[in-house]
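Removed from the display is one protein chain of the complex; every other protein chain stays in position.
Each chain carries a letter (A and B) given by its place in the written order, and its residues are counted from 1.
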Amino acid sequence: MTEKTALTPATHTTPPAKFSHGVKKGNILQVAGQVGFLPAVEGQAPTPAGPTLREQTLQTFANVKAILEEGGASWDDVMMMRVYLTDVDHFAEMNEIYNAYFEEQGLKAPASARTTVYVGLPAGLLIEIDALAVLDA
Amino acid sequence: MTEKTALTPATHTTPPAKFSHGVKKGNILQVAGQVGFLPAVEGQAPTPAGPTLREQTLQTFANVKAILEEGGASWDDVMMMRVYLTDVDHFAEMNEIYNAYFEEQGLKAPASARTTVYVGLPAGLLIEIDALAVLDA
Partner (left out) sequence: MTEKTALTPATHTTPPAKFSHGVKKGNILQVAGQVGFLPAVEGQAPTPAGPTLREQTLQTFANVKAILEEGGASWDDVMMMRVYLTDVDHFAEMNEIYNAYFEEQGLKAPASARTTVYVGLPAGLLIEIDALAVLDA
């Protein structure tokens, strides 16, 4: 029996439906699509970190990282990140923010794989990221 | 040697290309993108369950579930669902249908992670869902 556990950082806003922010089973950890919402404030609707791509991207990274850590994982365990942007013109700026962020994180393992595509997102959101991690056996 | 097997429910329409509706290898089970097509009828083109989001979503769930079951898995084993909608305005309604459906299913394990994005789909289709499951070791 391999137990499946939900990963729910205390700071995260409640998901808009019956899904988990992250789940872990055996050595597989899946992070649900995260957006740039600030830590939850009781009685307040989820609020983006700001209107800019930079603010939302950094908050999204923080939200993904909190779920990884809740599952005993780190960026080094991430195999794949899916980056959803709303505008092709944001690609270069997102990459700059992405590179600077991961430089700061001081990864010890090779960087994750990544796919970036351009989709629709709810109004006001410029980026969404999900991640698949494989933990050490 | 870990065998890779195709998961092909008898009721499913033939895929439009050389891919499998589902595959299983070791404890990993992947469900291909499912849409709201009714069970196949010989000599008839694949037909959506109806024009509404509700009809298509419930049929899509049934189609995903049939593949899980074909592989000896259940919703409880699902780690990640990717929900592709064509219209941001469908988000709230899809969540209602989603919550009611999974309430009925009586999950024993924590709910799967999920990402929802808004993309283009072939004419007449409002939703597509794929799923990654990890079976008990």
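Everything that follows uses one rule, which is that a contact is a pair of C-beta atoms (placed from the backbone, for glycine too) under 8 Å apart; a residue touches a chain by one contact, two chains touch by 3 or more.
No experiment lies behind these values; they were computed from the predicted model shown.
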In the complete complex, the non-displayed chain touches which residues of chain B?
1-2, 4-6, 15-23, 25-26, 28, 30-33, 82, 84, 119-123, 128, 130, 132
Even though one chain is not shown, chain A touches it at residues 27, 76-77, 79-81, 88, 91, 94-95, 98-99, 102-103, 109-119, 132, 134, 136-137
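Operating definition for what follows: only the chains that are shown with their structure count from here on.
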I'd like the angle of the rotation relating chain A and chain B after CA superposition, in degrees, nearest 5.
120
Please work out the Cα centroid separation of chain A and chain B, and write it as a whole number of Å.
23
